[in-house]
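For this view, one protein chain was removed and the others were kept in their places.
Right after this comes subunit A.
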């Protein structure tokens, strides 16, 4: 039986809670950095095909800034923090206190803007994962985050490689950070946590949730 068939609604709720705790800490950290209120959505836990996964981030050709890291330790998997280019512009503007800066018009991107995004990714993924580690009492060792600005398909497929050896579907814990008052959603940042299949049992066990039905 595949790992996905064993997942029930209680499991999905547990995974939602993980997204909740992680993103709440990340949103607080981001609010402080930007001195701007950042809200977060109720996390979505979805079982998606690889192509649907691309659609969650705007389709395979959509160009985004993404910070990617691999998880080692008790839980293994991948994590992405994904920003649209307008959102990247806004975040960099706030970080360097320069409202005329436009990320999209840079070619190639300057050291400074890349470094801002890299640092943003470090801090946010760090606060997400450390709160997750505290909550579950599991050891998580994230790799150094790596930044790339490219098509969604090209970046996310890399985080699906381990999974793809086992399944054509991924369980993704998706949380959105939203700037207060931004109705368009253009300033959203997405967290995608993609645990490897054998990590789900570890997560559920650590929280005392039965995995055998």
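By definition in this document, contacts are C-beta pairs under 8 Å (C-beta built on N, C-alpha and C of every residue); 3 or more make two chains touch, one makes a residue touch a chain; residues count from 1.
Operating definition for what follows: contacts and distances are computed from a predicted model.
The chain that is not shown carries the UniProt protein name "Probable chemoreceptor glutamine deamidase CheD", picked from "Sugar ABC transporter substrate-binding protein", "Probable chemoreceptor glutamine deamidase CheD", "Acetolactate synthase" or "Cation:proton antiporter".
Looking at A:17, A:74, A:119 or A:162, the residue that reaches the missing chain in the full complex is A:162.
Residue A:63 is the one among A:33, A:47 or A:63 that touches the chain not shown. Across the entire complex, the residue among A:54, A:129, A:187 or A:203 in touch with the chain not shown is A:54. In the full complex, subunit A touches the omitted chain through residues 2, 50-51, 54, 59-61, 63, 68, 70, 107-108, 143-144, 146, 148-155, 157-158, 160-162, 164-168.
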